[in-house]
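Left out: one protein chain. Kept in place: all the others.
And then chain A:
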Amino acid sequence: MSLDDGLKSSNVSVQYTALKKLKNSIIGYEDVKLELVLTDLIPDLLNILAVGTEELQVESCVILASFASGNREVVSALLKYPVIPAVVRLFQPTAPNLHLPCLRVLCTLAKTNREFSVITQDSKLICTLSDILNYSSTPTLVVSYACSLICSLAFSKSSIRVLGGLAEPLTWQLHHLMRQYNKSSLSHIPLSVALLALAHIIPSQGAHSLLASRHHTSKPTGTIKNSLNGELFIDELLNLLRSDNAEIRLAAASLLASLQYYTTVPAQRDRLCNPLLPTLIPLLDESQNSVELFRVLAILCRDDIRLATLAVECDVIEKAAQVVFKADFRRWSNANVVAEALLLLAAIGLHQDSFRSIIIDKGVLKLVIKIMNLKVDRYHLMLRSDIKKVKVAACQVLRALSRSVNILRTSLTDVDIIDSIIDLLRQTPNKKINIDGVNSLANHESIGKSVKISSDQHEDDDEELDIKTSIMAAVCNLILDFSPLHTPIFEKGMIDLIIEDTYSSYSPLRLNSIWALTHAIYNIEAEQKVNILHKIGVRHLFELCYDQDIEIQEQALGFIRNFLCHHSLLHYLVDEVGADELFKLIEAKIKISKKHSYINILTSSIFILVHIATDEDHCNLIMQHQTILQMLVPLIVHSDPEVRTACVWLIINLTWTEVHGNAFKMQSLKSRAQVLVDLGFRRYLEERSRDLTLDVRERTKTALFQIDELMSL
């Protein structure tokens, strides 16, 4: 009987024998796998998964796992069939015997296929994983595979969001594993993989829960003998940093690095972070091939300049740079490690010039530009994702280095950099926001909805836009007026490319693009500002002010603020949409900022008014919008000094008297001052004349003086 007939047989024992035979013929034989995967064998296996007995299903999974561990051609052929949904369907809490075989298939495929994270959207999969983690009696091998799967799936925002739901059962499972490990009754593998899994998925709530709890974090169920004390849990993690096993030390450091990211208490951050570098840097000397090690170091260096300083003193820049220099850019064999090493350099370079200078002196910048320019040939299509990651990380290094006037003027002067950036921006086609049917500026909710829907639709494509997003972040710095590349950026037409990306469906790219434009109009001539405004369009700019992403709103308002800064250009903004629309926008932004304490939005909104008020003719426009003024009165005593400063400058500008003598004008100004007094500004300002912040105190004195002078007329 042929293999095919055996698999299709209605006799279970015949099928079982055929499966055994098939298994023995492919394990370890890549050529046989390729030959068989190209026949009609896989549908037979999937049929057995759907309707076979549990025994047959187990065997089929073992065979599929073997195919999944084959070379790229085998995997590619395998995935032409709906293998993943078939296995996920089988992976149920009610079928524990199938957990391990299913997990083996899923883990093997997930490690090589990023697109695989889509399975996190299957709620049954999450339920089964939760179930597995909920039992201390679950075999440790199953726990290991479950955690390994979680690690492999946790790389996109959407998958992490879903997997975050597993943080609590995983925390408890981890607690259980740590106790077993401490009793020396457990190997290091399940514990290290569980530590990594939690490090990669723990959501802020979960982290805060652990960080804040001195007692148990879960309600008693009557079945538990113990309770989870967050402080003791962290103590145990810290103890693991002294483990004999390097994998455990690194995994514990990963989780502690995640937790420190969420803590808001400096003493607690010190407690979590202080032992980490002494643990991690020796590991760097032992092995420079750990993706996780570089990433944890990058997180720590990014989040804390003290740790970045220590890392620099321990020669981490040299060690990371060596990994990049030794990279094989032909075969891309260690692309992931190279990407993480670059990311570590970027994280260190984020902070200060002395670090950036060391990075540049090591020759990293030249290599970064080279990486940005590398073309992906057809032989490397399978590695495209890895190569892309290296390019993204290289762009991040450029971005970090460009955060300095000194470096911009001394090291980032080569116009070829702009050509490389333009190439990268042109390589990736844009995906535009769907704003069909959204023509009315008044219809703000619709704008928001359309952006959101569009974002969700394209989330799976987001990775394609990561290079653009990263390079655009560097452009935000390179475009500033003091950068020697500022003029070439304008001359080479990059502004049009940036504007195009403000329409992207990918919000991080939209954010960086509008950020770049806000910087593009920093400290430039009025004519250039107007030119850019015309290109972006007032309507689109206003749409960005109502974007779903609060940081995009902030930058769009920053654009308006910068547009009006030092130049009386208000009419260019209001000609198209009308002054009322602008003031409606400002009112809405102040309102929402007051409600949610969006300090940067609030500050920019008020400074837009300050800049409008520098033109005497426009002051009356502000005075006509008393609702806004009423909202501003209590902000004079806002907790943020920048907000108070902005409010006081508005009053200074509204009551500024350029020349005495014109009786009519002075009476008009007096009336304006009276309105401000009636609204309560003077009373609040008097309180601020004792402000703890020197600048607010001093500017308040000026504002009060001007009001009183007008009132005494």
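The rule is simple: contacts are C-beta pairs under 8 Å (C-beta built on N, C-alpha and C of every residue); 3 or more make two chains touch, one makes a residue touch a chain; residues count from 1.
Methods note: contacts and distances are computed from a predicted model.
Per UniProt, the protein behind the absent chain is "Vacuolar import and degradation protein"; the candidates were "Prefoldin subunit 3", "Vacuolar import and degradation protein", "RNA polymerase II transcription factor B subunit 2" or "Large ribosomal subunit protein bL32m".
Residue A:565 is the one among A:374, A:565, A:579 or A:623 that touches the chain not shown. When you scan A:33, A:104, A:249 or A:295 for touch with the missing chain, the hit is A:295. The omitted chain makes contact with just one of the residues A:84, A:237 or A:392: A:392.
From the options A:409, A:426, A:534 or A:683, the residue with contact to the unseen chain in the full assembly is A:409.
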